[in-house]
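Yeah, one chain of the complex is gone here, protein chain that is, but the others are all in their spots.
For reference, chains read A and B in written order, and residue numbers begin at 1 within each chain.
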Amino acid sequence: MMKEITYAQAINDAMCEEMIRDETVFFMGEDIAEYCGAFGVSRGMLEKFGKDRIMNTPISEQAFVGAGIGAAMVGMRPIVELMFSDFMCVCFDELVNEAPKMRFMFGGKVKVPMVMRTPSGGGTGAAAQHSQSLEACLAHFPGLKVVIPSTPYDAKGLLKTAIRDDNPVMFLEQKTLYRTKGMVPEEEYTIPLGVADVKRSGTDCSIITYGRMVQMSLEAAELLMEEGINVEVVDIRSLVPLDHKTMIESVRKTRHVLIVHEAVQFGGFGGEIAGQIADSEAFYYLDAPIRRLGALSCPIPFNPNLEKAVFPTVEKIVAQVKSLL
Amino acid sequence: MIEVFMPKAGMDMKEGMLIRWLKNVGDHVELNEPIMEIETDKINMEAESPGTGILLAKLIEDGATVPVLQTIGYIGAPDEKIPQKIQDMSEITGGHGAIQTAVAPMAADGAEAGNTADGATDGNTVAAGAPPAATPYAKKLAKDAGIALDFIPPSGPDREIRGRDVLAALEKYPREATPLARKYAEVDGVNLDHISGSGFGGKIQKGDVLAAETNTGSFAATTSADIADSTVPSSVPEIQGNRRSVENRRPIQGMRKVVGERMFSSYSQIPTVMQSMRVNLTELLELREKINKNREKRISVNDFVLKATAIAVKELAHCRTSIIGKEYVTYKEANIGFAVSVENGLFVPVIHNADQLSLLQISERAAELAERARTGAILPDEYSGGTFSVSNMGMFDVYEFTPIINQPECALLGIGGIHDELALKDGELVSRKIALLCMSYDHRIMDGVGAATFKIRVKELLQNPMELLL
Partner (left out) sequence: MSGKNSDHTSDVTKNIEEPISKELKMIMWQMWIDMHLARYFEERVQWLFSKGLVHGTTHLGIGEEATAAGTIAAMKSQDYVFGTHRGHSQAIAKGIDVKYMMAEILARKTGVCKGKGGSMHIADPDIHYFGADGVLGASAVMCVGTALATRKRKEEDRISVVFFGDGTSNEGATWEAMNLAAVWELPVLFVCVNNTYGMSTPIKDVMKDTDIAKRAYPFGMPAKTVDGNNVLEVYHASVEAREYVASGKGPMLLVENTYRISGHSKSDGNLYRTKEEIESWKEKCPIKAFRKYLVENELFTEEELDKAAKTAADEIEQAEEFAKASPEPSFDDLMNDVYA
């Protein structure tokens, strides 16, 4: 049986199900209790689980992310929410120097099963400090896992897996997707991390993407199909671990690849994907340069027209695919 | 302005190597004065100047190999400007380095570089001798198909060759032709679809058109490789220890290269079947002894085989059939080629209308052609136009072998060595002389029965040798 729910509800469902399943799971963050979080993701959770497990924190990202790590080290499974992914910069020490390194530094004697959930990306008019996509920074640190779901189905299945994972998982949600709807099974299911999903099968060009760019890429694929160009859309779903095999197979098949992400193109994760393709047997099948499409190297502007100009759009994706063929 | 070009010095010559220029840029040269020394697939020779004037430019350096008819220099008046686009040397496969010219950087007169302009680039990016830009996929396709990228016109936005360009080239493989070849084909009414090109990447050249008109085809070979011994020092340091180490490196060139290309082409393109049949030569050898008793020039077993083959080929149309383009083409004549091993390679001289010649005439003609092949005095017409070929390895004590077909012929009859065998004849134990007829045939042209029919006829003739004397 399937039901149609929003991306936000899928995340809410995943958290609720895991909290029922496992008493060590709890949730903390800024204004997540009565206020239900900046994007209403935790609606109804306080009523269900009470203040002990749905905990409003002070505006102290270092404190509550650090506390999440500490609690995780002694057997809890905290979910911490950063109100905006941009705020990870406030607690970068905890996310970068602490969470991913504890296990290694201590010779494998601890685990840090924490999930850091945070709304990421732009398109909401929130301007330069509340619109960034910083996943590439996180993916850079061994010890962290980085997940970015593009649909309600993926969001729920991946978050449940992330909560059960024994490592710190950075779960970057897409603000503009929170209200999008999708079919989700009513039955229990999980999705393993590190398995890409071919959202659309095609023959002429691969678009490797993730997050909200998946939907745009699919729209672009439909437009291109009208012109006889059959595009494959690969949603990597998790940056770490990364499904190398699916990407390479797709590129081998279509011989052309466009990598699309919302994050700034310069130094973005697309560079890693491009590198992996160039460094694989898929290289010999490339019939055009590996192309990336990301945001301009510019802080996200406030004006909606300017904002749109910074990010990839369906039109830009279409144009880039055509330029490759 | 006169173009200096790589001359075509034989029907099968696809490319030539410039051994060295005999003149410097700025030198005055007379018409027919030796201007350069070249190496063809068969010989080294001096080539003459096509005109009188100043040698204005050399487009290739000593040691470069270029397709025949390629413009490699210009002769003209001292103040004449050579065409701007001489850097468009996409067909040059060697001769790296700067182009030498007698003039200052060329004026923008926009002239085309003669007959090399087909598929030309605009010349402002590709330096002479530089490999063409191509995507990894295009390179892979070309490598897998065994074709060179040099002639494939690029369609990529940065003038790079894409996979589709290679696929297109493979698709229209026989139809890529030089402008000159097109012109000849047009004048002579030859369908280019039915001609296989001998140029780089399968490009049809003038020679191919002419060859198609006269139904030629010459090289075939079956013997082992005789590697050209001109060595060049290895630039790779030798590796000691249990790894293999290089003794020397030699370019694959000249006749060896032609033979190799023919062998590869035949071996990889033809669905070849080898079929062998025993033939009793006891009677033939006895007859030969009698004939040769008082003769100075002895008739060889091979002469008998050539005669028998000629008769069978004339009788059986499928043995005179070739695949040319998309058609079966059956020739009228029984022109029988026979493989002759020469230094560094092979020749297949052809005895034209061998069925109409007597055994003696065949014997004399074969001896003459073999001698001319060995001394390099053989003429193109004497090794082209064959319709069926024979290779005899009996003198090398070879018992059985699988010949490679001499394209575009349908089959090649190999003869193994003669050996004694005990047999029962009318209840009596007798000794007889046996040899194997080993024939490779193109299964697209004939089937097993067709091949066997031919061999049975040859066997019949060889076992009743008197018929060959008629």
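Quick notes
Basically, a residue touches a chain if its C-beta (ideal position, glycine included) is under 8 Å from a C-beta of that chain, and two chains touch if they have at least 3 such contacts.
From a predicted model like this one, the values you see are computed outputs, not experimental measurements.
Within the full complex, the chain left out of the display is in contact with A. Among A:2, A:105 or A:183, only A:105 touches the chain that is left out of the view.
Residue-wise, the contact with the chain that is not shown comes from A:75, picked out of A:44, A:75 or A:275.
Note on the undisplayed chain: of the listed residues A:26, A:171 or A:210, the one touching it is A:26. Even with one chain removed from view, chain A keeps its contact list with that chain: residues 26, 52, 57-58, 60, 62-76, 78, 93-94, 97-98, 103-113, 142-143, 145, 166-167.
Definition applied: only the chains that are shown with their structure count from here on.
We define each chain's centre as the mean of its Cα atoms; on that basis chain A and chain B are separated by 62 Å. The residues of chain A lying in touch with chain B in their complex are 255, 283-288, 323. For chain B in complex with chain A, the residues that touch the partner chain are 135-140, 156-157, 162-164.
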